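Note that one protein chain of the assembly has been removed; the remaining protein chains are unaltered in position.
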Amino acid sequence: MESVCSINNFVQCLLNLGIAPDLAQFINILLGVVLVAIVPLVTVIMLIYIERKVAARVQDRIGPNRVGPYGLLQSVADAVKLLTKEDITPLGADKFIYNLAPIIAFASVILVWAVIPFTPLHVGADLSIGVLYFMAVSSIGTVKVVVAGWSSNNKYALLGAFRTIAQLLSYEVPLVLALLIPVMLAGTMSMQGITIAQQGMWFIVMAPVAAVIFFIANLAEAGRAPFDLIEAESEIIAGYNIEYSGFKFGMFMAAEFIHAFTIAVLAAVIFLGGWSGPFVHEVPVLGFIYLGIKTFIIYLFSLVLRSTVPRVRIDQLMAFNWKFLVPISIINVLMTAFLLQVVRALGLAPDPAQATDFVANLPQAVILLLGNLVVIGIVLTMIRNTGRRQRLEDEARHAAALERELERVSAPAGD
Amino acid sequence: MIELNVQTIAFLIFAACILGGALGVVTTRNLIHATLYLVLSLFGAAGFFVLLSAPFMAAVQVLVYIGAIAILIVFAVMLTRSMTRLRDIYNRQWVMSAIAAGLLFVLLMVGVILPVWGVGGAQAGREVSEVVASTAELGTALVSPNQFVLPFEVASLLLTAAMIGAIVIARDDE
Partner (left out) sequence: MAVLNEWAFIGVFFAIAWVVPVLPIVGARLFAPRKPNPLKQSTYECGVETVGDTWVQFKVQYYIYGLIFLVFDVEIVLLFPWALAYNQLDFFGFMAGFLFIFLLADALIYAWRKGALEWV
């Protein structure tokens, strides 16, 4: 029966072939790495096509339709074009660092995939600190901006880099605060553990506020619209990667597309139950499909958002983060922590033995959901009141200005 | 002698990262290059934490030191005008610092090699603890009343004070 070689007993299979144990282990790891790394690399080719097509449909265009059937080979044509473009390095550039930046950009995005659980059995590396690993790896992404902006010897690149860093740093705060809540609910930081903890109830039901904050902050981290100040063509030409051309520029773009998809996967894993779905324990491959479906729903949502929401200004961006997202995240953490204590005091917390049971999770979920709804209600009321006050102030100012104008006109000229 | 296995090789790679990075920091004349060497060095330290079965510390090392402090250093460099291209090594006290660094090195070497510190004055004979504390145990220890709850709260207060101080100093225009 050991004659069947599959991914699940690969080491044993190699040992049977007479390969040294250490080498077999290494080959196993290498194969795993390649398999995990292929997922984002293959999807990015489709993503660029899907993104252009969706953006086109929203803008009432057709989108790519020339290369291949339905324009499906457009991404291939793009890649070939980038490969044959001249790679220009500006004269004053710091050569080594200049070449390093696109590599860091790509590596920092693709490394996140190491901890994504694809099925109940298949996960690259189920680290005990999975969530923090994601944060740590994506914080390396900040370095790429510094490096690219500084080494290009271009004022706009440097200016764009500094704005981008300010943006990336700022939005990391609500992102990490939002991640505290799934960790609190699951009692683990491993991605697989968080997915398993959602067998009974998805975290988006228990922590919708955290889910929304996580999604928004991640959009900003990835530099997607409406937070795409990173490539504000009209203000700073293109931002930190202005001087890059050829495939180095392609690397930045590919990294951005993969990042946009990665945040959808992370949202699906952390808040939408990852691979969980019916019959997933009998047929693990189904988990991969469930995860793919959930991811694509979130991804399509972000695409529509990208095509419909205008870009924010940098001062609005900062104010939105520090004066809106961060306070809400802090309140949200406190509220969730308090309600979890209340749930436990009332004895409504699900028994660990019944953690996968939907009904057993219901009381806790309802209490947490109500708490979240209260927070949402307060926030919406505050937004409405602030908006109304602002509107009244604006109207008063306009009226005053009009009055002054009228006085000036009606006053006798010259005295 | 030292057994050559995966862990030893990893240790050597990380040690090379730390030492090479540290050498780069002190020899380069370009402050941004120095920051990047520092990142390399810090990354090696994160690798050491992984080898010591302290993955939480490794993540914190990368998140806080590379993701925040190294970037803050770049900001600080860009705030100081014309510090990016130093013509000469700008240090009038290099003799003093060389002596201090040498003394520190000797002190550390003595502490590591000779049995002068530790329980019973001998570090070499101590057994390595088999117990590996998990991050959850760290969490309970941090807020348990008879362990570290006071340092935990004091740390928060200290960070708040640090931020207030930073804002007061940086915004000297008022």
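So that you can tell them apart, the chains are marked A and B in the order they are listed, and the count of residues begins at 1 in each.
As a convention for this text, a residue touches a chain if its C-beta (ideal position, glycine included) is under 8 Å from a C-beta of that chain, and two chains touch if they have at least 3 such contacts.
Note that the coordinates shown come from a computational prediction; the quantities given were computed from them, not determined experimentally.
Touch with the chain omitted from the figure is made, among B:Leu19, B:Leu108 or B:Val143, by B:Val143. Contact with the chain that does not appear here is found for just one residue of A:Cys13, A:Ile97 or A:Leu111, A:Leu111. Within the full complex, the residue among A:Phe162, A:Phe227, A:Phe257 or A:Tyr299 touching the omitted chain is A:Phe162.
In the full complex, chain B touches the omitted chain through residues 6-7, 10, 50, 53, 55-56, 60, 63-64, 67-69, 71-72, 75-76, 78-82, 84-85, 135-140, 142-145, 149, 152-153, 155-157, 159-160, 162-164, 166-167, 170-171. The set of chain A residues touching the chain not shown comprises 25-26, 29-30, 32-34, 36-37, 41, 82-92, 99, 102-103, 105-107, 110-111, 114, 124-128, 131-133, 150, 153-156, 158, 162, 165-166, 169-170, 172-173, 176-177, 180-181, 183-184, 187-189, 237, 242-243, 246-248, 250-251, 314-315, 318-319, 322-323, 326-327, 330, 333-334, 337-338, 340-341.
The definition used in the following text is that only the chains that are shown with their structure count from here on.
Chain A and chain B have centres, each the mean of its CA atoms, that are 30 Å apart.
Chain contact summary for the complex, chain A toward chain B: residues 22, 94, 97, 127-129, 132-133, 135-137, 139-140, 142-143, 146-147, 150, 162, 165, 169, 172, 187, 189. Chain contact summary for the complex, chain B toward chain A: residues 6, 32-33, 35-36, 39, 55-56, 58-60, 62-63, 66-68, 70-71, 74-75, 78, 134-136.
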